[in-house]
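A single protein chain has been removed from this complex, and every other one stays in its place.
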Amino acid sequence: MSEAVYAETPMVQLLTPDGQRVEHPDYPLAISDDEIAALYRDLVLVRRLDSEAIALQRQGELGLWASALGQEAAQVGAGRALAPQDMCFPSYREHGIAWCRGVDPLALLGNWRGTDFGGFDPHAFNFANYTIVIGSQTLHAAGYAMGVVRDGAIGTGDATTDTAVLACFGDGATSQGDVHEAFVWASAENLPLVFFLQNNQWAISAPVAVQSRAPLYLRAQGYGMRGVRVDGNDVLATLAVTRRALEDARNGDGPSLVEAYTYRLNPHTTNDDTRRYRTADKAEEWRQRDPLARVRAYLEVEADIASSFFADLEDEAQTLAERLRAGARLLPEPTADSVFAHVLTEPTADLREQQEEFADFLESVRAAVS
Amino acid sequence: MSEAVYAETPMVQLLTPDGQRVEHPDYPLAISDDEIAALYRDLVLVRRLDSEAIALQRQGELGLWASALGQEAAQVGAGRALAPQDMCFPSYREHGIAWCRGVDPLALLGNWRGTDFGGFDPHAFNFANYTIVIGSQTLHAAGYAMGVVRDGAIGTGDATTDTAVLACFGDGATSQGDVHEAFVWASAENLPLVFFLQNNQWAISAPVAVQSRAPLYLRAQGYGMRGVRVDGNDVLATLAVTRRALEDARNGDGPSLVEAYTYRLNPHTTNDDTRRYRTADKAEEWRQRDPLARVRAYLEVEADIASSFFADLEDEAQTLAERLRAGARLLPEPTADSVFAHVLTEPTADLREQQEEFADFLESVRAAVS
Amino acid sequence: MTELTLAKALNASLRTALEDDPKVLVMGEDVGTLGGVFRVTDGLQKDFGDSRVFDTPLAEAGIVGTAIGLALRGYRPVCEIQFDGFVFPAFDQITTQLAKIHNRSEGSVRLPITIRIPFGGGIGAIEHHSESPEAYFAHTPGLRVVACSGPADAYWMLRQAITSDDPVIFFEPKRRYHSAKEELAPEAYPLFNAKVLRPGRDVTVVTYGAMVGMALDAAEVAAGEGRDLEVIDLRSISPLDTATVLESVRRTGRLVIVHEASRSFGVGAEIAARVQEQAFYSLEAPVLRITGYDTPYPPSRIENEWLPNIDRVLDAVDRAMEF
Partner (left out) sequence: MTELTLAKALNASLRTALEDDPKVLVMGEDVGTLGGVFRVTDGLQKDFGDSRVFDTPLAEAGIVGTAIGLALRGYRPVCEIQFDGFVFPAFDQITTQLAKIHNRSEGSVRLPITIRIPFGGGIGAIEHHSESPEAYFAHTPGLRVVACSGPADAYWMLRQAITSDDPVIFFEPKRRYHSAKEELAPEAYPLFNAKVLRPGRDVTVVTYGAMVGMALDAAEVAAGEGRDLEVIDLRSISPLDTATVLESVRRTGRLVIVHEASRSFGVGAEIAARVQEQAFYSLEAPVLRITGYDTPYPPSRIENEWLPNIDRVLDAVDRAMEF
């Protein structure tokens, strides 16, 4: 993307692609170098888990993976803006936010390995399970926010209990009726909800122009919501903008739409082939805006951090990678019991019978094989 | 509604409630007194068919009726803005537009009497059958407009073939996902489509505030569409604004949203009871803005029309009423054949068998009765 | 106990649920000030406030989707879908989310959501207001689907549905809302069990919803003709109480299934398939189905003829007896 286009749309930026801190009048960000280093650590580890998952897919250990390469800053910025009590509703690509919420990356892999569809308890992390049907989760987020309002958990001034909700979705998702309905609910009921839209320019092979002729953050206005576009490759800007929107939500000042302008550097999933629909040069331009490089540049040039920081981080990433590599293969396999266990909270007689039938069948297969 | 609220939202008006012509810089309207009289005739006859249908319902001749009382100007304004080749997709309350399209009002009654679901051939009038599932028809309108584009029937400059599409829906419908998706399609593909939203302030018992905190015409902006609010009780303004939007569409200048600001004076349908959810004084305020009265005031005071005009029109209305009264009772009853005739374009063996079974059953009932 | 109409019995049930559990919410289009187009929620907003009983924007996906979110936050929403024909915009949220999230989350999340749907015809309505979509939901693992047939049972059934930790699609026979009053059952009967309403020896008639009353009437007429029909109100469509049906069919040897929904791929097909499999040697005649035809629900002036009725049921009984 050329400088010109980058500049054409007003977009909040606090760290330039070459690592310069800049100020934005509406989004002052007081942040220490250690805190920036911590964000950098997140970015590196998230990227590492992503590339490790791709490798696992290539090795046949995962069936599929949806890479977040290029979107780490958007996700870590949003993820670190969340308070512990806030609830987040991801789509299927929010590995970086999952990381920030404390979800073990290994727990994410089962979904892609085909051992489970969830992998973790949403209540334990205030982070919902991945949702694949495009846009659905935005309505869950609106409903959760309605619950927050009914619980009186906004506008009390207590920063440890006032609660906001973050709904994640992509540029393609903006076309779905569900996302609109979530906008309707959020604005009509003034919900403590932040819509976090990662505009990574693509919905599989469809460029964002297939979905909209107007910049997406403008959609908010028509509902009487605040809307803002932030440089999604700038972790500081995304942090500041999302933090502000979440604060507004917690304070009872209603919903916002945050459009994190970014780019999906990898194919849609490991199954996808970008050569069929986009040229490499566009991706190359975006690589120049790499979300990690600018933070590293800042840290190396401007910040006073431990000299071992980068090496230690590389070690940590390596350890993580090894853990994932070993752990993926050990994820518990689905069984007759696991398939039937949670169809309903109490099995029906029919289900019990079918479960036994299935278990017997698996047993007979196992017996035949051995 | 107080003068204050009326003024609060910018709204195109060309004829004041007391019958004064006013100008609007963006919507000049050159219209003769005879043409205004013709519009008045439409308004009167549409109101008459509406009140006659209500009477028929009270007499048990119709099962239900959705009254358009108070919305006649919006509907006649929009209906008369359509060119013959334009296509219109109504919801279930557009009796006034049906009238303008030349649909025999009697043909509308079968739907409410329970003899049919359609009553006329949409292709014959470029007016789709009534659609009850809220919002659905807006997507059909978008698709039809896509067809118009593919046919090259826009932007040729030929006013007799360049074609626009009008999609009608209500304030309640704006919340439905389908309506959003229609906005997405229309704007992303720059379709020759005018969204005609009659904001009659109510969706059954829900005031428009349940759907939105922002004025509805603003919704358009977020999609990069033009949006305008017009005084929906002003037939001249609605005509001018819709005409302009349709012209833009025919010229290839893309979609618009026209919000006709009006009021549903009657209950939602003949089944509804407004006393449960709104006070009479609001309706009374709106009665002061009656869409017919202002045109009549204009014609009586400012225009030079035949002295017998009003009396002749009353006679015509009376004739129409009598025709409806007599005709409703004669609408063809559904039969075994009619129920099965159009399930598919060719009946299957199963359907044929069931049709015979049904016909035999009806025959046996008839035999038993006689 | 006093006698109530179905609408009033359901209203009483919602009222008690709201009283008993502060997490219960009632939501939907026009359920607030209006009290619902059928008045089932009459007076509830006034008494429980508009944060517990509230009108939603006009969008069914939104209603079910936000109910899911509310449940995730610990609430127990009861959603009203205004008419059967308007549940389809919510179909995606129901099938891909409501029915699957408990499973997806490996049991971590429970969605104790009740979706009330007035269903069936016979009220002289326009298109989309007389549908019987129960089979779609019954074919969707992860949902429970029940249908009440009248006031006596409905009070408890709705209370049980609301206390269920699984999503329940709760069908209400709308033509019964304001017709004959009944005394409420003194206590709850298991929600997922069928009920033999009239014992009989000759032919078993299985049905649910508004057709239960018709089937009982048919049984009266049949009795006059010396035929002893056993009438079973299915009550639960998913799970199906096959045991109760089988026990009956093993005695009578003959089964007629009645429902308003179109015949093909309807609920009757599943019952027939199970019964012929599990009571193969007991059947003296094939399982017969008296149902709506395989057409869209017809214009109302012919609905009473189109719907299953006493004549058609008796005709099927005759055919079953003649085998």
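Structure notes:
Each chain gets a letter, A, B and C, in the order it is written, and its residues are counted from 1.
Here is the rule we go by: a residue touches a chain if its C-beta (ideal position, glycine included) is under 8 Å from a C-beta of that chain, and two chains touch if they have at least 3 such contacts.
In this text, all values refer to a predicted model and were calculated from it rather than measured experimentally.
From the options C:L240, C:V258, C:I290 or C:V313, the residue with contact to the unseen chain in the full assembly is C:L240.
Interface note for the absent chain: among A:P122, A:G143 or A:G177, the touching residue is A:G177. Shown as candidates are C:K23, C:R39, C:K100 or C:R159; the residue that touches the absent chain is C:K100. In the complete assembly, the contact with the undisplayed chain comes from C:E277, out of C:D20, C:E220 or C:E277. The chain not shown here is touched by just one of C:T16, C:T33, C:T163 or C:S264, and that residue is C:S264. Against the chain not shown here, subunit B presents residues 87, 89, 116-124, 128-129, 131, 133, 136, 138-151, 177-178, 181-182, 184-185, 188, 338, 341-346, 348-351. Where subunit A meets the chain that is not shown, the touching residues are 63-64, 92, 110-117, 132-134, 172-173, 175-178, 203-206, 210-211, 271-272, 276-277, 333-335, 339-340, 343, 350-351, 354-355, 357-358, 361-362, 364-365. Mapped onto subunit C, contacts with the missing chain fall at residues 61, 85, 88-89, 91-92, 95-96, 99-100, 103-104, 127-128, 135-136, 138-139, 141-142, 238, 240, 261-262, 264-270, 272-273, 276-278, 280, 283, 285-289, 294-296, 323.
We take it that only the chains that are shown with their structure count from here on.
Taking the mean Cα position of each chain as its centre, A sits at the greatest distance from subunit B.
Note: centroid distance subunit A to subunit B, computed from Cα atoms, is 44 Å.
Contact with two or more other chains is made by residues 175-178, 210-211 of subunit B. Touching two or more other chains at once are residues 56-57, 59, 61-62, 89 of subunit C.
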